[in-house]
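Got a structure here, written out as structure tokens. Questions coming.
Omission of a single protein chain aside, the complex is shown with its protein chains in their original locations.
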Amino acid sequence: MRRLNPSLVAGGVIVGIIVLMALVSFIWTPYDATFVDPSIRLAKPSWEHWFGTDKFGRDVLSQIMVGSRTTLFVGVVAVGVAAVIGVPLGILAAMVRRWPSEFIMRANDLVLAFPALLLAIMFGAVFGASTLTAMIAIGIASVPSFARVIRSGALQVMRTEYVLAARAAGRQPWPIAVRHVLPNVTSLITVQASVSFAIAVLAEAALSFLGFGTPPPTPSWGRMLQESQEFLFSAPRLAIFPGVAIAIAVLGFNLLGDGLRDRFDPKLEDRR
Amino acid sequence: MKSPFNKLALPTRAVAFAAAAVLAVSACSAGSSTSSGSSPGGDQSLSIGLVAEPASLDFTTTDGAAIPQALLGNVYESLVKQDDSGKIVPSLAKSWTVSPDRKTYTFDLVDNAKFTNDKPFTASDAVFSINRVKSAWTISLKGAMDVVAGAKALSPTQLEVTLSKPSNDWLFRMTTRIGAMFSESGVAKLATDPIGTGPYKFSKWNRGDSIVLERNDGYWGTKPFFHQITLKYFKDPTALNNALLTGTINVIGTVQAPEALSQFTSNDKYQVIEGTTNGEVLLSFNNSRPIFKDIRTRQAIRMAIDHKALLDTCFAGRGKLIGSMVPPTDPWYEDLTSIAPYDLAKAKSMLQASGAAGKTLLLRLPTLPYATSCGQVVKSQLEQAGLKVRIDPQEFPAAWLNTVFKNADYDMSIIAHVEPRDLGAVFNAKYYTRYDDPTLQQYLAAADSGDEAAQVDNMKKAARRLSEQAAGDWLFLLPNLIVADKNIKGLPQNAITENFDLSKLAR
Partner (left out) sequence: MILRLIERTGVLLVSLAVSSVLVFAFMAVLPGDPARVALGVNASEQAVAELRQQFGLDRPLTTQYVDWLGGLLHGDLGTSYVSKAEIGPQVFDRLQVTLLLVLAGMVIALLIAVPAGTLMAARHRKVSGLALSAVSQIGVAVPAFLAGILLIMLFAVKLGWLPANGWTPPAQDPAMFLQQLILPALALGLVQGAVLTRYVRSAVLDVLREDYLRTARAKGLRPFQALWRHGLRNAAVPVVTVLGLQLATLLIGAVVVERVFVIPGLGSLLLDGVSNRDLLLVQDVVMVLVIAVLLVNFLVDLLYVALDPRLRVGSR
């Protein structure tokens, strides 16, 4: 019998709350998150405004809610790019012969030489700063880790008896990849996606801080944090809410990744 | 003033200043006040930080406000300069006379000035410097020298400059970087080794961090107080505030984060200076767009904006509301804020009448903190009046300059024009405002060629015309905000020149 995995539960709950918050924000927020009302600027938290208002008189809670969409968008795009490129590459590298495989993995290592932040800054210079360009850059930079993890998983699958049997029966590589390899590495993909998600959320915050992140007026936790700097002494709450939101989101995705890993990896199971 | 070059240069510098002009003065060796020689400050030193570091030290080929701010008046001097009240006063020229036809200027030069490469300053250096603007300078501002027909040295201390037509503006521009005096043998390495006659000489540049100036002991005028001044550059306004709070520096020259000012106003260790600048924050209209052809639309936009609330929101209420393109320090300033008072109901009905209601305007904002902030308020206020506004951020400077400034591919934008006396340059058919108004041009031409009274009178008419025609909306005037340790003296109340005058600073 399996014990309840605390990381999985905690991570799942946190991620669930963020997704729910994003969904709810499409149909309802306490106030319009971008509505400017100078007469109530910098209001302290109250019944009307649970988290108070910012320097534009915008409701902070509403912004946090709508900002969760940006956070999820950031993660989905980055992870999507990384997975769409990295997973097939990893499987391919596991299935082809030694030299082509070596080539793929070397090319993979080469991409590692361009860290996410560097790519994002370069892309920002070429295509202009926007959430999308930054996230595609982060996604590309995350390709190598996907490819590596998936390759090692796929190698194991390739050695299993049913794959060996399928190959002996003369099945083509393509159906083997889709039928046998891919389903058996989905757990690895989920774990890696979760970890990459957390990295992307942190990267968005760092890029917003440098001015390469989400442009206004779209609410983003990273930019809220960046804009709050002027108020660190007069209204530190403006930094606390987005800062805590980012930390919780990253924590949630990391925990989820850890929990999934423990659950999928039988070798680790007896450690708990 | 009317050369297209001059006009085109404006926003670069304008914005660079507003984005960047943070000055901070720091006591590097505070306390070590053993007196060395003639100067009251002995070997005391000070360090001044700015937000945007210059890309080069050569303002003849590199645009941007950071270079003249550091070097003009400190390392380089001009023939004439502006005093605190904006009056043109002697500098390297002891005095000057103007011919009756107002086309020939004769300058009497000081005879004891010398460059830091030990060459004396003479009238032939002045001729060289003036001619060099036309030949070797590449920044667009050089157009201010186009009106000069010829310059010649009558004697080592006498210079004669002839203009092709009378121009009040020319002498004024001679107080700016255009008027800087160079040595013929000192222009080989302008980008890295500036040589001038000023109270300070260039010592070294730690790229990415600071520029160090040292007292010029061979200076011909009153020697400055400090032995050494370091200009330190901070990209982050919060870091700048922290540097002052922790005593790393002693003065913040222009506060970039006005909301954080309360840390200093509530602490009696610091003095806070609040004055005016030349930086008009302009909500510019692309007057060539059909929607702006109707004066009712333009006026309605001005009336839909609650300027007081806007200033409170995006610049913590610091700064001054102005109703036109003239700062209070100019002789022709008038309070024109009553021409378009905030009136939401009237704005709504005017937009209905002009047919603009419900239309979408593209507000292309440079990625500068004040523009981003004010843009969001403008959007919200205009939408209450019945317009739709789409904000599109443009990376500053490169993307904004290309899209908005060069190609005028925008409906509205927000930028601070910090150039002194830039009314005529900004509102012009060739400029990005695409404002084509012969009446305005008549007033400006009369102001440039007339006598002093005619100049003031015509400039007043021009400013009023702009405001009544609603050629743009003047959101507010950037404040000169300085925070400093209590004991620093000689800080300017108003920032009306291109340079930060280091020679008057003392402790």
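To keep things simple, chains are lettered A and B as they appear, and every chain counts its residues starting from 1.
Rule of thumb we're sticking to: contacts are C-beta pairs under 8 Å (C-beta built on N, C-alpha and C of every residue); 3 or more make two chains touch, one makes a residue touch a chain.
Not measured: the values here are computed from a predicted model.
Student: Wait, the hidden chain, what does it touch out of the ones we have here?
Tutor: Taking every chain of the complex into account, the missing one touches A, B.
Student: If the hidden chain were put back, which of A:L20, A:V84 or A:L110 would touch it?
Tutor: The one listed residue touching the chain not shown is A:L110.
Student: For the chain that's not shown, point to the residue among A:V60, A:A205 or A:L238 touching it.
Tutor: In the full complex, the listed residue that touches the missing chain is A:A205.
Student: Touching the hidden chain in the complete assembly: which of B:N74, B:S91, B:T122 or B:S140 does that?
Tutor: Residue touching the absent chain, from the options given: B:S140.
Student: Write down which of B:I88, B:L245 or B:A506 is the residue touching the left-out chain.
Tutor: B:L245
Student: By the contact definition given up top, give the residues of chain B that touch the hidden chain.
Tutor: 4-5, 8-9, 12, 53, 55-56, 58, 62-63, 138-140, 191-192, 206-209, 234-236, 238-239, 242-243, 245-246, 248, 395, 397-398, 401-402, 405-406
Student: With the missing chain put back, which residues of chain A would touch it? List them for me.
Tutor: Per the touch rule, chain A residues meeting the hidden chain are 106, 109-110, 112-118, 121-122, 124-126, 198, 202, 205-206, 209-210, 225, 229, 232, 239, 243, 246-251, 254-255, 271.
By our rule, only the chains that are shown with their structure count from here on.
Student: Applying the document's contact rule, which stretches of chain A touch chain B when the two form their complex?
Tutor: Going through chain A, the ones touching chain B are 34-39, 41, 55-57, 124, 128-129, 211, 215-217, 229-234.
Student: Can you list the residues on chain B that touch chain A in the complex?
Tutor: Counting only chain B, the residues touching chain A are 236-238, 257-260, 262-263, 306, 309-310, 312-314, 367, 372-373, 375-377, 379-381, 391, 393-395, 399.
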